[in-house]
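Questions regarding the structure given below will be posed in turn.
Missing here: one protein chain of the complex. Every other protein chain is in place.
The first chain written gets the first letter, and so on, giving A, B and C; residue counts start at 1 in each chain.
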């Protein structure tokens, strides 16, 4: 399978390297408006580079695209790629505009192309073991889910300015997807509270950098999500699922298991720094699953509707945080 | 110091044994309307027993009372004990009626007697180490507090019937006190959601047995509390305090540290079964602190106002759970 | 039961306090050649004090003695107490002279008095849970036992001078008892290696402060014990029992469960400082078991022969460390 990577910044190089190392995939083209950025990624893996999306999509040898551009550009790229008949791997969020997402859904369906949303956490081996344990009934009916989802840093000011309240639709959107996936239930209500805790220098936009959300699921279970953009001890990603028969905990992960004992106490190194380190295996595994789905002509495991629903929860949380009132979610 | 224990059920025997073992205290009298119950406790420690509160309070040798009766009876007993000039150790909640609590406050102040509320968790060595670490600035400004507070069982139906929504003012009241104590801040808003997850047989009253609460503190920090009446793996009591410089975690505790490795995996025994086991040391230490305060003629460490404030938060949470709306708290 | 404490230093005050707090025991007399030392302990618990062992043993109200004097004095005290008909609780080692220990055994048997050796670790709740698990067959036949037994400090020079190679018969003797107790097997061979690692100032006697021992048990299982007198991170006491069906681990213990996360990593406080803290509960429980045995007129749980056998292993280890050769143990 030959791939076109669209967007060479941030997460793009991770996908490029995974495609290059995949035994049944090849990185053919990198598209980026910034040719130099595109070349840095393309050069490492023997791919060509272009600044023209149309040119890349016109190449009949390209089977699939991976969309890593800023979220606001996703809908237009999805539309173009779908019309060109390419299989689509799209980073979350699907787009920032729910109406455009709905339009994308129609276009993708009509074009009959594969569409996959990169909710990478579903592929983390521990989260997946939790998913399996819930399916096997190990905790019985889920009653409470608690997710801690804390980043070690805030995005740069320009990024924050372009995506205010991104803590909901850019960060916690992963947690909303986790909840839907783990429980198989949709939330019916959301309540959110935010705070601005970082200083003026680090967060000049005064955008929410700290948040807590309560969800009520259709089956009655209660969900708590907390998030922060300054976990100084590393990428803090935990999930606990509590039910009638017990609790499952997906714990944090660390680069090594070394423990140091000295006169001051017992010490371990900080957690993995950020998602690139924590979810390295998950990024490889989601790519494999996408490729396997396209090869087998089965629908990819994470649908456009999954992407839309997580986004709708995020927007409801944003609305709640702004209004101070709980917001009902349509089924 | 000679003590009168009022209420021989439930937590009463714990206090009785601690008084008996304390080097500077003696259990003189046990008051219980059920004479047999009183005798069971009194007999173990060489105390006398009576069914008459008035008779007990008339004994000039009694320096202090420990009130362990049902919460609804507290205000009247506090009033009588205060008028009799006894130092008062009162189990939480101070009473169920906020107006009566306010009346108690006046009476206690006028009588000039010592008054202590039994928020035992403040004396847990690990929670206290967290308190000290926050005071020393180890995490800087607290930004998020997450408390898990789960019991292994629900109270008997009669008890539940008499105290509907007790999950807030009988159970989580401890957590509300923890938040105030740890952060030194008052909450300004509370939002609560409840669920009934136990079956008809275990929870015939269909009273909330599962709850999540969000608090916003005066300083902007966000707080999450979750509670359940069926933690099948034991008494699950954890606190995490997250701030600008890091996180503190008060972890669960277990009867032993034995770990078993076999072909099925790695296993430890369940957590301590319930609060009696988990907080055994805390119950001893709160008694010692109460006695030391009375001896030194200093105000006890936990005031009637502390008891009132925690109760007010609990009632606001109950109101929110019933109305589905956030409730503002008066400063 | 009325007790006479013989030896007010070191571990004496621990036993005195436990006797005083025990519901069925009373500390009547403290014997110490240093009257001031005796008075410090006796005064706290309302006991009388004497410098004369004979005087104390002549008191018919005394039911039992607890021997906490230096080991070299034990045999003579045991003999006197046995002849006076007192039940005997003796700190380990029984004595330093195996011939005297054998003589004690005869005298105690002839006098028909209860005799208990204070191998306190048998009463630690976690070690005991391991014992129970082995008995239940959880690991099948034990194949390897690994014991780490490290102290935070070396004894004072005078003490070390009086008891050279004490690392075997004063410290590891506990581990040798643990092995016998846990496995129910006797060792048939011992090999030991020692090192002097502390500096001249801390260990002026240049007595072994670091040691490793290999035991071969009668059933073929292999045992490793390691010990040091400078665990700077606290009292490091771990046991692992490995067998055909799995492994049991008795882990270290800490004063609190607080965990601190910051930019430098994840930290916990050091372990309990020393045995007084680590085995506080075990000291209470061994006293209770001794008292219960005397009351029930059953043999105490740890016999004089247990004390003798652990000592014999320690001496064989010392011989091996000196000769550099393995030493066979008689059955």
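As a convention for this text, a residue touches a chain if its C-beta (ideal position, glycine included) is under 8 Å from a C-beta of that chain, and two chains touch if they have at least 3 such contacts.
Worth saying up front: this structure is predicted, and the values here are computed from it rather than measured.
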Quick one: which of A:184, A:255 or A:324 touches the chain that's been left out? A:255
Residue among C:37, C:98, C:146 or C:276 that touches the chain left out of view: C:146
Return the single residue from B:31, B:232, B:248 or B:327 that touches the missing chain. B:232
Among B:33, B:266, B:292 or B:328, the residue in touch with the chain that has been omitted: B:266
Residues of chain A touching the missing chain are 21, 125-126, 129-130, 133, 138-139, 245-253, 255-263, 269
Missing-chain contacts on chain C, rising order, are 141, 143-144, 146, 148, 150, 191, 193, 195-197, 210-212, 214, 216, 220-224, 226, 228, 230-233, 236, 242, 244-247, 324-326
State which residues belonging to chain B touch the missing partner chain. 232-233, 236, 261-271
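By our rule, only the chains that are shown with their structure count from here on.
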More than half overlap in residue numbers between the two sides of the chain A-chain B interface, or less? Answer same or different. same
In terms of CA centroids, furthest away from chain C sits chain A
If you average the CA atoms of chain A and of chain B, how many Å lie between those two points? 42
So which stretches of chain A touch two or more other chains? 232-233, 236
